[in-house]
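Omission of a single protein chain aside, the complex is shown with its protein chains in their original locations.
As written, the chain order gives the labels A and B, with residue 1 at the start of each chain.
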Amino acid sequence: MYDIKNKSNNSNNLNVNKPVPFIGKGFQPKTRSWMGYFVFFIIIFVLELGTSTGVISSLTLPKPSDVLETIIQLFQSGLLFKHLVPSILRLVIGALIGISLGISIGTLIGLFSYFRSGLVPVIAAIFPIPKIALLPLFVIWFGIGEGSKYALIALGSFTPTVVATYGAVDNVDRTLIRMGQSFGLSWISIVYKIVLPGAMPGILSGLRISLAISIILLVAAEMLGAEYGIGAYILEAGSLYDLERLFAGVTILSLLGITVSVFVTKLEQKILKWR
Amino acid sequence: MNIKIKNLNHSYDKSKVLSDINLEIMDGQILSIIGPSGCGKSTLLRLIGGLEKPCSGEITQIGSPPAGCLNAMTYIFQDFALLPWRTVEENVSLVLEDHSLSNEIKRSVIDDVLDRTKLKDFSYAFPKQLSGGMKQRVAIARALAVNPAVLLMDEPLSALDSQTRELLLEDFINLWHRKPFTAVYITHNLSEAVRLGHKILVLSRRPGKIIETISIEKPIADRKLIDKDLDQYQKHLWNIMHDEARAADAELLNV
Partner (left out) sequence: MKISRRKLIVLGGGAIASSALSMPAIASNKKIKVGALRFTSHSASFIAKERGYFKQAGLDVEFEFFQAAQPMAIAIASGDIDYAVTAISGGLISLAEKGAVKVIGGALSEEEGIDGQKFLVSDKAYKAGVRSPKDLNGKRYAVTQSGSSFHYMGSKMAAAENINLSFVPLQKVGAIIGALKSGQVDAWSIVPHIAKPLSRGGSIHIIGNVADYLPNYQITTVFTSSNNAKNERALTKNFLTGFSKGVDDYASTMIDKNKGDAGVNEMVDLIHKYVYTSRPREKAAPSIINGTMRLSDGASLNLASIKNQLEWFKSEGLVKKSITIDTLVDQSYVKIIS
C-alpha cells in the first residue's frame, strides 16, 4: 500500500535523476575457446585423481595417464601406423567413392525431374537403414577383404551427401540461373559455373556429416575380417576388456575426427573464401 | 536493330496479364515503360528477351544485331544477379567464356567495360565487398561486354537508395551519350522514366494495355535532376497513372 502511494507521488516528481537501468543482460552467447580446454582439463584431472586413489575402480574407467602411456607405446612400437594406415586408407577410399557418387547423383536429382522423381524415394528408403546391418551382405557381395569395408563406408557417406547436394542445388539462387540463360550460357557452363559453385556451401556442410558418419562406420567395417585398423584395435580391446587400449583407441579415433573436421574447415575456407 | 511487337497477348492459366500490345523499339533509343505493380511489365520484358513465349502475337527483330554482338537481348536485373564466388572481373568474363574469343580480345573487352563503368580499381573485389551501386555497375559492365543489340532493364535501380540511384542514373546517361545503345527501361519511378526515355509507354493495371505513349524530344544528355521541361511530362504521367495505381492497389487487397 505504502509503495503504491509512494510511486504515485514520485511519478510526477521531475527532480529525481536516475540512470536508466540496463536490462539487456545475458542471452548473448559468445565463444570463449579456453573454456573448452578448461572443462577438458578438469575432467581428465578428476578422472586421474579418482582412478589413482581408487575411488573410481579400475573396472570402471582407466587411468588417463595409463591411456596416454598406451598411446605412446603404440607410437613407439610402430603399431600405431600399422593400425592407422589401413584405417585411413579405408576412410579415404570409402568416403571418396561415397561422396563423389553422392555429389553426382545429388546433382542429377537437383537438375532433372526424372531423376528426382525416380531416385528421391529410393534415397529416402536407404537413408534410415543402419548400414552396419548390411555388413554381412556386403561381405557376400564384395568379399571379406577391403571391398566390403569400402562399400560400407561408401554407402554410409553416400546418402547424406546426396541429400545435402540436391538440397543445395535446389537452394541455388534461381535468378543466377536465369541470368546465365539470358546471357546464352551453355547448359554445361550453367551447371559448372553457376549451379555447382552455388551449391558448394551446402555440399561442404553435408561433407562434414558424411565424414563423421564414415568414421563411425569405420569401426563397424573393421568388425569383420580386419587384422589391423583403429576400429579393429578398439574392438579387440573391448573383447579383451582392456580399458587402457579401448580408451587409447577411442582417443585416436577422436583425434582422427578432429583432424577430418579441421580439414573440412580448411577446405571451406579455401573454396568458400568469397563468403 | 529494331524490335516490333504486334498484337501481343499473354495470360497465366486463366488470368490475362498483357492485352493487345503493339509497339516498336527503335535502334539507339531508350524506351521507358511504366505501370502499376503487377501490371505485367516484367512479363513483357521476359517475352521480349525470349525467356518466355507469348500466348499470341508476334515479336520480330527488324534488321540484324550490331557487329560483334554476342548476345542480342541482354538483361540487367533488379537484384544484380552477380555470382558471389567470382570477382568483378570474373563476373564479366563469365559471359565471354562460352564464345571462342582469344584471350587478348577477352582481356580488351573486359578492360574496356570496366573502364566505362569506372570499375577498374575493383577488378579483383568480390561482390560482397561492393556497395549496391557498385554491384549494379558490375551488372551493367557485364551486359555491355556482350555488346547487346537491346539492353533489357527491369527496375535496375529500385534496390538502391535514392542518392546512389541518382549517381548511377548520371553514369548511365553518360554511357549512352558516349556510345548510344538500344534499351528497354522498366521502372515504376516516373522521374527515372522521363530522365531516360526517348519514348515512355504507360501500361494500365492488369491486364496490361498501353494507355499512353509519349515522346520527349529534349536530348537525354541535357536533362537534369531538377528540370522544368521534364516536370510537365512527369505531372502528365502522374495524372494518367494516379487512378490506375489506386485501382491496382485496391485490387491487390481484394485478392
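In the analysis below, a contact is a pair of C-beta atoms (placed from the backbone, for glycine too) under 8 Å apart; a residue touches a chain by one contact, two chains touch by 3 or more.
From a predicted model like this one, the values you see are computed outputs, not experimental measurements.
Shown chains touched by the undisplayed chain in the intact complex: A. The chain omitted from view is touched by exactly one of A:L68, A:I177, A:L204 or A:L224, namely A:L224. Among A:V67, A:L80, A:A164 or A:A232, only A:A232 touches the chain left out of the display.
Chain A meets the missing chain through residues 55-60, 136, 139-140, 143-144, 223-227, 232, 235-236, 239-242.
Note that in this section only the chains that are shown with their structure count from here on.
Rounded to a whole number, the gap between the C-alpha centres of chain A and chain B is 47 angstrom. By the touch rule above, chain A contacts chain B in their complex via residues 173, 175-176, 178-186, 189, 193-194, 197-198, 200, 272, 274-275.
Those residues of chain B whose C-beta lies close enough to touch chain A in the complex are 49, 51, 70-71, 73-75, 77, 79, 81, 83-86, 94-95, 97-98, 126-128, 142, 146.
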